[in-house]
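Only a single protein chain was left out; the remaining protein chains are all shown in position.
Labels for the chains are A, B and C, by order of writing; each one numbers its residues from 1.
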Amino acid sequence: MLKAKVHITLKSGVLDPQGKAVEHALIGLGFPGVGGVRQGKYIEVDLPEQRDKSKAKSQVEDMCKALLANTVIENYNVEVVD
Amino acid sequence: MLKAKVHITLKSGVLDPQGKAVEHALIGLGFPGVGGVRQGKYIEVDLPEQRDKSKAKSQVEDMCKALLANTVIENYNVEVVD
Amino acid sequence: MKAAVIVFPGSNCDRDIALALEQSTGTPTTMVWHQDTDFPELDLIVVPGGFSYGDYLRCGAMAAHSPVMREVKRRVEKGTRVLAVCNGFQIVTEAGLLPGVLMRNRGLKYVCKDVHVRVEDSQSAFTAKYNIGDVLRIPIGHAEGNYFADHETLQMLEAEGRVAFRYCALDGEVTDDANPNGSQRNIAGIFNKSRTVLGMMPHPERLADAKLGGNDGRALFDALVETLA
Partner (left out) sequence: MNHASTMRNTRITPDDIKSHGLSDAEYAKILEVLGGREPNLVELGIFSVMWSEHCSYKSSKKWLKTLPTTAPWVICGPGENAGVIDIGEGLAAIFKMESHNHPSFIEPYQGAATGVGGILRDVFTMGARPIANMNALRFGDPKHPKTRHLVAGVVAGIGGYGNCVGVPTVGGEVNFHASYNGNILVNAMTVGLAAKDKIFYSAAAGAGNPVVYVGSKTGRDGIHGATMASAEFDANSEDKRPTVQVGDPFTEKLLIEACMELMATDAIQSIQDMGAAGLTSSSFEMASKGGMGVELNMEAVPCREEGMTPYEMMLSESQERMLIILKPGKEGIARKIFEKWELDFAVIGHLTDTGRMVLKLRGAIVCDLPIDPLAQASPEYDRPWVATAKQPILAASQVKNLPWREALRILMGCPDIASRRWVWEQYDHMVMADTAQRPGGDAAVVRIHRSNRALAMTTDCTPRYVKADPFEGGKQAVAETWRNLTAVGARPLAITDNLNFGNPQKPEIMGQIVEAIKGIGAACIALDYPVISGNVSLYNETDGIPIMPTPAIGGVGILDKLDQMTTIAFKAEGEAVLLLGQKDDAGWLGQSLYLREVCGEEKGAPPPVDLAHERKVGDFVRGLIHDRKITACHDLSDGGLLVALAEMALGGNIGAALENVAGHAVLFGEDQGRYLVTVKAIDASAVQSEAQKIGVPVRRIGITGGLDLTLGGESASLHDMRQLHEGWFPAYMANAT
């Protein structure tokens, strides 16, 4: 069985209110030396029937375009593992 | 500058309504062979002043315990890169 | 009764619940800014609804770790009552004052509507003016109200009679159809062990005035005033 690990992150330059708020909170909690924080999504998709890694990858990339990522503001990265 | 990549995922046994919904939607969109889908968070924390990777890691693990993850339902994984 | 409402950045039901309290107490409610940790002795602390810190990261997480919540925990140990509504419920669970978590609604959407809840306990300062089995009509407004706890926790809550309210049909029957968010066992509100902390998703302050179409929530504030005066 193959499994795809998908990272969805905001395109650079797009405002990340969540990351900004987390950054503030961490500093408020007294963690020293926190620079920028960015928040994205991590999605795991199981592909029980797929054997071919490169096919799996392009299939999950299609899923990203169709649904998982909002490509207007987000980038995606797909990695396929066993 | 070091950067921590944090993955926050739901513990097994905890219901994941978002993952389920994504799974359904992918099947609805006609993607064949989608097994389970789980949705988690991916957070990047910049540590501009830190040089020591293992210290960075334990520091960010503390952040996870203190704020980034809810350990009642979530696991976290921290990886530190340059 | 001396009551105060804690105001976090992003709280937005703070004024509403302060006014509902005022109706019952007849005196102005104190508002406590989240950075003020030395507020006077109180009978009741309210952690209000809203979107503290924008609900970013996880609802309630950032507020739960603010200095004022450390003080709230100390007060709870001393017996001060805490009413935590909606985002307040999320905050106090994140802070560990109540067990479990509030996850994303199973329908994945924000839901604002009236629901019915059945009163499961009438022994607390909050619920003393209700009878067990009473059905209240009360509004909800949340995207994350899906109560989740592990099996042992749920068993403990039931065994200790710590479920305060359950979502139910108009006739009081606890059904899945009446569950607006997927909460386990239709849980809408729970107590801590000593019944001094109540967390609930529905907003009693939103129907505490007949002019706005109902006042089933009013008795909760009246009960607090009577018990804690």
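Throughout what follows, a contact is a pair of C-beta atoms (placed from the backbone, for glycine too) under 8 Å apart; a residue touches a chain by one contact, two chains touch by 3 or more.
This is a predicted model, so every value here is computed, not measured.
Of the listed residues A:Ala21, A:Val45 or A:Val78, the one in contact with the hidden chain in the full complex is A:Ala21. Contact with the omitted chain, checked across C:Gly60, C:Gly100, C:Pro139 or C:Gly199, is made by C:Pro139. Note on the undisplayed chain: of the listed residues C:Tyr56, C:Phe165 or C:Phe191, the one touching it is C:Tyr56.
Residues 9-10, 12-13, 15-16, 19-20, 49-51, 53-56, 109-113, 139, 141, 143, 203, 205-206, 208-209, 211-213 of chain C touch the missing chain (whole complex, contact as defined above). By the touch definition given at the top, chain A reaches the unshown chain through residues 11, 13-17, 20-21, 24, 66-67, 70, 72-73.
FYI, only the chains that are shown with their structure count from here on.
Chain A and chain B, compared by their mean Cα positions, are separated by 9 Å. Centre-to-centre separation of chain B and chain C, using mean CA positions: 29 Å. Each chain gets a centre from the mean of its Cα atoms; for chain A and chain C, those two points are 34 Å apart.
Within chain C, contacts with two or more other chains are made by residues 57, 62, 65. Among all residues of chain B, those that touch two or more other chains are 41, 66-68. Chain A meets chain B in the complex at residues 1, 7-9, 19, 22, 25-26, 29, 31-50, 59, 62-63, 66-68. Those residues of chain C lying in contact with chain B across their complex are 57-58, 61-62, 65, 94, 100-101, 103-106, 108, 146, 148, 150, 182. Residue ranges on chain A touching chain C, taken from their complex, read 17-18, 21-22, 25, 28-29, 39.
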